[in-house]
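With one protein chain removed, the remaining protein chains of the complex are shown where they sit.
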Amino acid sequence: MTMVMLVAIPVFFVLVFASVLGEFAKALGGTLAGGATSAISAGWAAAFLCGALAFFQVSSSRGADRRLAAAGLGAVRVAIARISAAVALGITVSAVAFVTLWLRSGIAHPAHAAAAILAFGLIYIGIGTLIGSFVSGALEGSLLVVLVFSIDVFSGPAMTSSGGVLSFGPTRDAAKMLIAAGSGQASNAGEWFAVAATVFVALAVSLAAFWRSAKSSA
Amino acid sequence: MSAAATATGAGADGSRAAANAPSGRIVLQAADVRKTFHRGIWPRRRSVEVLKGASLTIYSGELVGLVGENGSGKSTLMQILVGLLGSDAGTAERPGRVGYCPQQPMLWDKLTVNEHFELFARAYGLDDEARERAVSSLLDELQFERYRGYRVEELSGGTRQKLNLALALMHDPELLFLDEPYSGFDWETYLRFWEMSERRRDAGMGILIVSHLLAERERLDRVYTLVDGKTVVP
Partner (left out) sequence: MPARARVATVMGFREQMRRPLLLILIVIIPAYVITRSIATTLATPRQIAIPGGLQITTTMKELHGAVMAGTAIAFVAGLCGVFVMQSALAGDRRLVLAGFRAGEAVSARLAVLAADAALVVAVSLAVTALYFQPASWLPFAGATIMIGLIYGLLGALFGAVLDKLSATYLMLFVVMTDLGIVQDPMFGTGTPAQWAVALPGYGPVRVMVEGAFSSKFDAGGELLLSLAWVAALAIGVYVLLRRAVGVHSEVSPRHPQTRIGRA
């Protein structure tokens, strides 16, 4: 059922949610329109799915990971294994979102769009694992992911009249790249670097969170 | 320790030979219990027939073991006898008032040890006085009095298991089901657990315990082994 959701939700976001997103952004004074709405909805789908998935992955496997690490694998190798699994799922989710986007509206710069959607997913893997390493309650953790997601969406570029200036969410640079790709514009090297840096930080946080979770408390 | 009285020439229901016949009355009679688990969805749907006709009888005042390999269905059979799982076939008759100590403690992390006792006392119909008597005695026997005000999330695994066991015993049931109840116990607590069980057995309680440790068989009056989904008596 989870796999069904991982496919259905990105498809739904791009095909259905995108159609109202432009109106939503306009109501907020944002400039999101046209292909950019489909593009950004693909990113958000990847973000929420990966964030929730990463949270549950950390919080539910804590005991088993500690045991595996103590058995000889070591916390670092367990963490690398975990993050690899999370990234693999993130790639899957992002791929579904990207393919749906491409089929729906075509993309002038597919590589940029694909990279940006993947960045959304990987950044939220970092967020989900960070929450999971500190919060054990499933309900609390899910709500925290929802809260972070809400803050991020509202502070996204082009979503509100002040978006470009005051946007500070973790996916800000990825969103700019994705909106640009959706609008038919390419991103420059500086923008690529900003996205790559954010993703690097997110994955480093994720690795640290998995490591912390796998480390013996003794 | 009463002499282990393994039935000889016994049928599949493990009834004792005349020479070792228990003097107590029957507190549990299970016949031909069957259970199949269905997992997954097509095309990966699998059916696993765990129990293919398990039968057993427990008398008051005896300590009976249920042993078998991992995955043989011991916990499944116990959960059916307790009422947590439904069976596909077969019947069992037992007293309404039983104690059950599951393998995994089924507790509430945010509630304290005392609050657990309060909840279960209500469930068992114990008044405040009876509850306090039972709780004081169990906290003393298992030596975890100082954790009375602690939440379950603050307890070690062994102490959680002590609470798990105590909740099964507090109403002094006629029949006690124990599913590997000593996991996490230190050696002294483990020995104390057996003393407690034998004391209660001697007082007339019927006890069915899932065990997989060979060394424990000498402590048991009778043993049922689950082999290929059926109970046999060695």
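Just so it is clear, A and B label the chains in written order, and each chain counts residues from 1 on its own.
Methods note: a residue touches a chain if its C-beta (ideal position, glycine included) is under 8 Å from a C-beta of that chain, and two chains touch if they have at least 3 such contacts.
The structure displayed is predicted, hence computed values, not measured ones.
Although it is not drawn here, the omitted chain touches the following shown chains in the complete assembly: A, B.
Remark: the omitted chain is touched by one listed residue; of A:14, A:36, A:53 or A:214 this is A:53. Touch with the chain omitted from the figure is made, among B:25, B:97, B:133 or B:199, by B:97. By the touch criterion stated above, the residues of subunit A touching the omitted chain are 1-2, 4-6, 8-9, 12, 16-17, 20, 23-24, 26-29, 48-49, 52-53, 56, 135, 137-140, 142-144, 146-147, 150-151, 154, 160-162.
Summarising the interface, subunit B meets the missing chain with residues 30, 80-89, 91-98, 100, 102, 106-108, 110-111, 115, 118-120, 122-125, 151, 167, 171.
Keep in mind that, in the parts below, only the chains that are shown with their structure count from here on.
Each chain gets a centre from the mean of its Cα atoms; for subunit A and subunit B, those two points are 47 Å apart.
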